[in-house]
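Every protein chain of the complex appears in place save one, which is left out.
We call the chains A and B, going by the order they appear; numbering starts again at 1 in every chain.
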Amino acid sequence: MYPRPIPATAPARRGLYIGLVSLVLLLWLLPLFTVMVTSLRSFEEVMAGNYWGWPKSFNLIENYTAVFTQTAMAHYFVNSLVITLPSVVGVLVLSTLTGYVLSRHRFPGANLIFALFVGGNFLPAQIMMIPVRDLMVELGLYDTYAALIIFHVAFQTGFATLFMRNFIAALPDELFQAARSEGASPGQTLVHVVLPLVRPALAALAILTFTFVWNDYFWAIVLTQSDAVKPVTAGLSNLRGEYVSAWNLVSAATVIVAVPPVLMFFLMQRHFIAGLTVGAVKG
Amino acid sequence: MASVELQNIEKHYAGYHALRDINLTIEDGEFAVMVGPSGCGKSTLLKTIAGLESISSGRLLIKNRDVTAEEPGDRGIAMVFQSYALYPHMTVAENMGFGLRMAKRPKAEIETAVTRAAAILRLEEQLDKRPRQLSGGQRQRVAIGRAITRSPDVFLFDEPLSNLDAALRTQMRVELSTLHARLGATMIYVTHDQVEAMTMASRIVVLNKGQIEQVGAPLVLYNNPVNRFVAGFLGAPRMNFVEGIVRTADGRGAVIECAGGMSVAFSDLASPVHAGDHVTVGIRPEKLRIDNIRSGTTFPAEVRLIEHLGRETIVYADAGSLSTSNSDSGTGAFTIQIGDIVPFRPGAPLVLGFDVHDAYLFSTDGRTVSAPKTVTGL
Partner (left out) sequence: MSRLWRRHSNWLAPTLFILPGIVLFGVVIIFASLQTIWVSFHEWDGVGAMVWVGLDNYRQLIDDPQFFVSLKNNVIWLVMFMAAPPLGLALALMLNQPIAGMRIVKSLFFIPLVLASVTVGVVFTWVYDPSFGLLALIFTAFGATASALLSDENFVTVAVVIAALWPQIAFCLVLFLAGLNNLNEELIGAGRVDGARGFAMLWNVILPQLREVSFIALAVTVIGALRSFDMVAVMTSGGPFGSSTVLAYQMYEQSIFSYRFGYGAAIATVLFVIMAGFIVWYLHTLLKVEEGNA
């Protein structure tokens, strides 16, 4: 192990180390802490300029209720869920299919298709912005949930295909030979052999895709216009303009936007890290 | 002069007593082999000497200097690892010179040392290659070369041959022994393979469950194991053990009765046993005879399996109700090693016999109370 573990027999050095790490952690998350604390302050306190002192009163319930009732945040939140969840499902379905075919079937052009899926990941969003926006306008989908869902499924399928292909390719060949020798069709192999084995990969992929889609801002402002379909990220940006001085409410809204991905991350941390490192290593 | 001294070494980790009161002195120029089953603590002990593992208590001296608290790089040791642990991004020459470079020695000195080590190990042609371009045997030699370059007081080897195939292993065994003779350096070598221990060691240290069982020259340990564990560990095929009960005992002798009615009379016991004690009779496979005439101690048996090795034959045989400690291994209760080709088939009846002077007797707690008289001086 490097650096060398600090032995349990050196309590002074351990104490010093824990103190140092705590200090760095405090500084590292200080911006976030202050936003969280501000989301508890009263409007009067914010107006009086008490941003850094201990809150005089804790307005947790008032502030968060206010965000949900006085602003469109509740609506944005629902929009985000309506956009994100179907996108995740769509990505999982499509990438399992493409990943399975690309890893287990040889056909001409397979490498080119795979290269396009991988290469597409690296493209800056702006290179496809104008035609995608135009396409959604033409289809009558501009400013609807469908526009964002279709785009996210399409784009995330690139990364997800890479991920699933690598995972399925790492499964033992013998399993597939056995399935074939027992007369299983490609569809049966997919359902009875692949699906049960890729569950951990699907879990990792689901949480990564959720985070990516939930956190998207660019496409939210390019493909939507009205509050009726806007997700939380775009909503938060608007809110900040409207409630310039009500920092306690803006802070509360910021926390609300952050909660789902952070929660997901803590619930499925192992999957998240594994997915991110595998994706990055192979990408 | 003592090269390495271990004094009352103890190691605990995570509630596990890895080393128990290890006391050992290794003399200058010795080739000491530490051997034992997996998990016995031999590798831990070696890493302790290297300084890669800390010790919970005790003292470690190298060349009469207390190095217990010193860094591995300052102890005057060099180590050859099981996986060779060559730096993949360095050439062979850079690998071998790295220790000296870290010690900030002049370039010319490093080069001389590397050239010398390369010559000893016939690596002159490989100096500019990377480890991945070498064969397993060559990598092994580079790992040894890296140790030689540092001209350490003590060489440490951690199962260095276990990644090589059988033929190469035999060859490297010879090369290592030759190298030891040539350098005259102190070497400590860890292995689980008792053949390596018997062939290379000037002294063997047998470890079991974190404790030293016995230390001595290979043939001393082979002929005079202090207990049943050492007797069973050294020698292949393994010694046969027959469980028995002491029928009668006087001060110097005892009659042991084994299940099935066979009885063996020992005299000249090293320490007394008592009537009723559960004891074990041990007999090496090469000392078991296949008798047609019933003389000495004999008992009937039946061939279960036979292995023809060409020069010799190994017979596995069941002996009715005689219970032996290898009964559960599934190969037959007794192992007989015959230096000849024998025409048995499985199921054939046999009469096995041995001379009581070739037999060992182990007490209830496993100590050797009687061993064959052997030619001394080895």
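Here is the rule we use: contacts are C-beta pairs under 8 Å (C-beta built on N, C-alpha and C of every residue); 3 or more make two chains touch, one makes a residue touch a chain.
Since we're looking at a predicted model, the values are computed, not measured.
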Residue among A:Leu81, A:Ala146, A:Leu171 or A:Leu276 touching the omitted chain: A:Leu276
Residue of A:Tyr64, A:Phe77 or A:Phe117 touching the missing chain in the full complex: A:Phe117
Per the touch definition above, residue among B:Met102, B:Val174 or B:Ala265 touching the missing chain: B:Met102
Where the missing chain touches chain A, by residue: 1-3, 5-6, 14, 17-18, 20-21, 24-25, 28-32, 34-35, 38, 49, 51-52, 94-95, 97-98, 100-102, 105, 107, 113, 116-117, 119-120, 122-132, 134-135, 150-151, 153-155, 157-158, 161, 185-187, 190, 211, 214-218, 221-222, 232-234, 236-237, 240, 247, 250-251, 254, 257-258, 261-262, 264-266, 269, 272-273, 276-277, 280-281
Chain not shown, touching residues in chain B: 47, 50-52, 71-74, 77-79, 81-83, 85-89, 98-99, 102-103, 132, 146, 150
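Please note the rule applied: only the chains that are shown with their structure count from here on.
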Chain A and chain B, separation of their C-alpha mean positions in angstrom: 57
